[in-house]
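For this view, one protein chain was removed and the others were kept in their places.
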Amino acid sequence: MMFGRFLRYAASALAFAAFSGLALAQGPVKVGMSMPQTGPLGAGGKAALLALQIWVEDVNQKGGLLGRKVEFIVYDDQTNPALTPSIYTKLLDVDKVDLLIAPYGTVPTAPIMPLVKQRGLLLMGNFSFQVNRTVRHDMWFNNSPWNDARSWSQGFFEAADKLGGAKTIAFLAADQEFAQNLANGAKQIAKSKDLKTVYEQNYPPATVDFSSMIRAIRNAKPDIVYIMSYPNDSVAIIRAVNEIGIGPSVKLFGGGMVGLQFTPIMESLGSLLNGVVNYNSYVPGVKYPGIEEFLKRYSERAVKEKVDPLGFYLPPFNYAIGQILEQAVTATKSLDHKTLAAWLHKNEVNTIVGPIRWDENGEWANPRVIMAQFRGVADKNVEQFRQPGKQVVLFPPQFKTGEVMGPFEKIRK
Amino acid sequence: MEFSFELLFEAVVFGILLGCFYAAVSIGLSVSFGLLDVPHVAHPAIMVFGSYCTFVLAGLGLDPIVAGIVLMPPFFLLGMVVYRFYYEAFERRGSDAGVRGIAFFFGVALIIEVGLILGFGVDQRTVEAAYIGKAFSVGDMRIPMRFVVAFGVALVLMTALTLYMSKTFTGRAIKAVAQDEQALRLMGANPMRIKQWAFGIATGVSALAGAMLIIIGPVEPALDRVYIGRTFAVVVLAGLGSMTGTLAAGLILGISESIVLMHFGASWAPAVAFGLLLVVLGIRPQGLFGR
Partner (left out) sequence: MRFWILAVAVFLLAVLAAVMLKNEYYFFAGYTVLMFVVLATAWNILGGYGGYVNFGTPAFFGLGAYTAAVLFKAFALPLALQIVAAAIMSGALGFAAGLLTLRLRGIFFAIATIALVVIMETLFINWRYAGGATGLQLLRPPPIWPFQSYTTMLFVLMAGLAVMAVAIARYIEISWIGRGLRAIRDSEEAAEASGVPTLKLKVFACTVSGALMGVAGAPMPMYLSFIEPASTFNLNYAIGALASPMIGGTAHYLGPVIGAVLLSSLQQIVTVTISNEVNVLVVGVMLVVFVVAAPDGILGLLRKIPWKRS
């Protein structure tokens, strides 16, 4: 009888050891991505990376994914689209990651869309704009609050309508995936509103001097100036407008300038930003459940690690990527990409940036792009942006805090 | 886009300012390649290195132009060392040297570029000064001050160098060694030392050119590739060894680029320098004022 009991104990001990051995032998869940930490998107990328690292720590504190620790593998792609295909091939074949997140930004993400489609992989989008438009991958899920060019530009054109009497428009767009996607859509909307295009120019992404283009725009005397640019160009364009002037005819200026949401750039441009109407993903005052608590935690870490201390634009949405993956994996109890993708297409996910549901292209079914106007911004002051008021929200209606003002140059003085 | 005389006039003015800057950036190459026949494709890379040194000094509080001037002596010494090495490794060894010399300088340019990336990262760097960000108003035109400042410095630099080459003893010796090395040797002067001195001057000038470069706009490590075309176009168009030719050639390049930018758009501008270079090499390889 003793022997029987001993046998039962031994059997269960053996089974337990075997099972945990199996679990240990499975190792961590590897999540891999490349993030632009240098190059034009670098300043934003570093902030986004910190948010993801916070998520990895949070989820590991709760026991990891499926009982396994999460290991986070990141490379720097320098915002260079030529580097991402080989980095993601390395992540898949050398590092053997289980889950993929896209790099921050349309330009580094565009080259890997065919790769993930060809290999049938789930890819979590990271603030790309319409990058799935031609490839049409059904396992792509974006984290950014826009859908197509209409969802982005609607607020901008409505502001023009409010100012009244706008008949002509000028377009200035970088020749790269993001700006061109937005420009194509915006031009169609402008045509449908009977706006006459008096100037349009695509510039190579490496352009550093915009004096001649700003001069040409001023010469064309447009009512609206719609700019689609990446951080380095955005800064150069704002400085050029300040140096040379865009002319008294311009009522509305801005639209699609990436970079004016990064805290270091906002601080460095200061009062030069006044009057610009530009897009954003979040400004203080917008009530999403849990976001203010996250931003407080983020801010403490960010100051220590010397990245964007306010972290309004990207970090909450990057943390949301982690939350999305967590919920999908936990609900399906699987790391199989097809299973996860099917679940995400069918379900709504609650995150610190609100509830998210996707359409068949993997973009938000309910976009909520914020269009805000910079007003009363002072130079060299980071803290002024913590309170609502420096970015007056014009759109969408549920977050609105004020009315648009113009003409552009008059209200800057 | 409609044509406008106003825009054309502004483009020309801008082109003159830019052109003078291009001439100052190329004048070091005029000496090292034009006079000394050194295939110095690393000249723009050394200039970009000068920009980064200016960035560092400006971070310590120096005005960028002052920083540029302060950097001239150390760069002069650097130039002397580089030439000595080049001479021992290549010029001494004879005819095959030309081919390998080019490869050598490309290797050096690459090493400088990567060194800058490893040291500073790929991000753009800028400097701040009182004259960066403001503009002069001339009638209806607004001209950014940073271009005018670079233009001024460039003019002073080129005048100084031209006077040096024509009025001082060493300057004339440099010209002489370019024309007839044997005769110089017979007169008791050491051609190698003179060439070394000349190369040192060319490199020292590049330091100030680098300071102007970062005043005009942001710099990043790969910027030297853009300027290889511009500097060689200017030097070849000028005619090898001509100082005044360099100014004329720089202005031609600056104005052409500005007009192409205005009329055809920013995506065609990078080809202007090289297009001009090919045209000159095809039609009149000795340049405008060639020897």
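Each chain carries a letter (A and B) given by its place in the written order, and its residues are counted from 1.
Rule of thumb we're sticking to: a residue touches a chain if its C-beta (ideal position, glycine included) is under 8 Å from a C-beta of that chain, and two chains touch if they have at least 3 such contacts.
Please read these numbers as outputs of a predicted model, since none were measured by experiment.
A.B. asks: Using the touch definition up top, pick the residue from A:Ser86, A:Gln188 or A:Thr330 that touches the left-out chain.
C.D. replies: Considering all chains, including the one not shown, the answer is A:Ser86.
A.B. asks: For the chain not shown, which residue from B:Lys134, B:Arg225 or B:Arg284 touches it across the whole complex?
C.D. replies: For the chain that is not drawn, the touching residue is B:Arg225.
A.B. asks: Which of these, B:Leu18, B:Ala154 or B:Val236, touches the one chain of the complex that we don't see?
C.D. replies: Looking across B:Leu18, B:Ala154 or B:Val236, the contact with the absent chain belongs to B:Val236.
A.B. asks: With the missing chain put back, which residues of chain A would touch it? List them for me.
C.D. replies: These residues of chain A touch the chain that is not shown: 78, 80-83, 85-86, 89-90, 93-94, 110-115, 117-118, 134-135, 175-177, 180, 202, 204-206.
A.B. asks: Go through chain B and note every residue touching the omitted chain.
C.D. replies: 33, 39, 41, 89, 96, 98-100, 102-104, 106-111, 113-115, 117-118, 225, 228-229, 232, 236, 267-268, 270-271, 274-275, 277-278, 281-282, 285
Convention: only the chains that are shown with their structure count from here on.
A.B. asks: Mind listing the chain A positions that touch chain B in their complex?
C.D. replies: Interface residues on chain A, with respect to chain B: 38-39, 42, 78, 175, 199, 201-204, 207-209, 211-213, 215-216, 219-220, 232, 236, 239-240, 242-245.
A.B. asks: Which bits of chain B are touching chain A when the two form their complex?
C.D. replies: Listed in rising order, the residues are 1-2, 4, 6-7, 10-11, 14, 121-124, 133-135, 142, 144, 216-218, 258, 261-262, 265-267, 270.
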